[in-house]
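I'd like to ask some things about the structure below.
Selected chains from the complex are presented in situ; the others are not included.
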Amino acid sequence: MNKVKKGDIVVLIDSKNGKYFINTEGNTDKYKGVGVIDPGFFVGKTFGKKIQIGNKDFWIFKPSIIDKLQGIKRRAQIILPRDAALIIMNCAIESGHTVLEAGIGSGSLTIALANAVAPNGKVISYDNRDDFIKHAMKNLKKVELASYIDPKIKDVTEGIDEKNLDAIIIDIPNPWKAVEYAWKSLKTGGYLCTYSPLISQVEQTVKEIKKQSFIEVKTMENIHREMVVSDRGTRPSFNMLGHTGYLTFARKIL
Amino acid sequence: MNKVKKGDIVVLIDSKNGKYFINTEGNTDKYKGVGVIDPGFFVGKTFGKKIQIGNKDFWIFKPSIIDKLQGIKRRAQIILPRDAALIIMNCAIESGHTVLEAGIGSGSLTIALANAVAPNGKVISYDNRDDFIKHAMKNLKKVELASYIDPKIKDVTEGIDEKNLDAIIIDIPNPWKAVEYAWKSLKTGGYLCTYSPLISQVEQTVKEIKKQSFIEVKTMENIHREMVVSDRGTRPSFNMLGHTGYLTFARKIL
């Protein structure tokens, strides 16, 4: 039966694509965007069917990875799903892989990576700030992906303990300082990715990558554009994010 | 030991990122980009170490998903890895899922989907042309992903046999004709994606999607830009693909 069971964590979506995570075993409380409610209310409701709370319409779903990425609480600037998708593809990350990311930030990329390596892989997440790890792990628990993560309070520019990693993703202000450690810790043919908003960061990183043994070095950016399709006609959205970050990829050789 | 074993299928990469697949049990033959060679030559070679054939340098790797996508033989216009990555992310496709695509084309998206649902998922691939299915399955065999595919000679605009699918991706000239069938065959909360180069195709498809029960309807395009990073400085590449296709996504509700 496609009904909500006691213990399920569900996502509510409103008509403006607002997304709200609810633990059906949680306490009666004020849930942001939904109002004061006893989560037990949702038990027995049918997934995908419209329900009304107050004067607002919602649909309940089992959370998908895209819900999980859109539902997290942000503290730092996050890596958006579109960039996470490119990272996973260009780092060739797949089910069963062991990958390392640094830093963990709000856990956004962490969630995408956890989902990509599940059910048998592992994500090792470095961050030198304990509070970021705590905040990110809270997000990961909420979306039921915490079990795939090995969090470590550690600065990646001081070394990487693990070996034979399938991929390493660096999202810190000085990624070039982690490049040599990354080379040592990657498996042969494994991928390094760095994510940087500034051209000067890209330049320093590529310079360091070229000193090490890597091939297939490339830097790219995604300019993402929503289209507005209505009865009046179609046009690109006026509302557009002009930049996220540059993605640099490289692959280890001997 | 990180050495090539007899029976391995390996990828050779040259210094210009040309990629060539070799079956180490294949016959002595002319391999495009490599020359006439006995594939047994590669057995015992070390992965990631430079080898010379004629006057060209190569590195041997176990093929990654990105190698697999770049190494296929094209017959039709293919869906590029960057768009495949966005499709997988926005359709929330993950290990264990059952997804349907139509048509199979050259099998490019098929490879990306197979890799994403592995090791326990399934890709059902419709195409109304037998020759496309044969060509695509040859590509899938070459990259050792054929076992995840159920190919079907069938026109998706005439119906979909399967039910409870996690995602359906439509890449045909008239995707709107498959929208109603897609709704019926998706699980609740499952995702539909259509890929179309033309705005008029997007408009007809979105019109049909709005007639059915879907939420989170959105259309987007990726404008992908490589950056050239050299000792002289950094700039966007002059060489740029101006368009691939518009991606429309929607999620089934009851």
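For reference, chains read A and B in written order, and residue numbers begin at 1 within each chain.
What we mean here is this: a contact is a pair of C-beta atoms (placed from the backbone, for glycine too) under 8 Å apart; a residue touches a chain by one contact, two chains touch by 3 or more.
Source: prediction; values computed, not measured.
Chemist: Could you tell me how many identical protein chains the full complex contains, when just 2 are shown?
Modeler: If we count every copy in the full complex rather than just the 2 shown, we get 4.
The rule we apply is simple: only the chains that are shown with their structure count from here on.
Chemist: Angle of the rotation mapping chain A onto its copy chain B, from a C-alpha fit, rounded to a multiple of 5 degrees, please.
Modeler: To map chain A onto chain B, rotate by about 180 degrees.
Chemist: Provide the residue numbers of chain B that touch chain A in the complex, in ascending order.
Modeler: Going by the criterion above, the answer is residues 2, 13, 15, 17, 46-50, 59, 61-62, 64-67, 81-82, 84-86, 88-90, 92, 94-96, 112, 115-116, 118-119, 188-189, 191, 199, 202-203, 206, 215-216, 218-227, 229, 233-234, 246, 248, 251-254.
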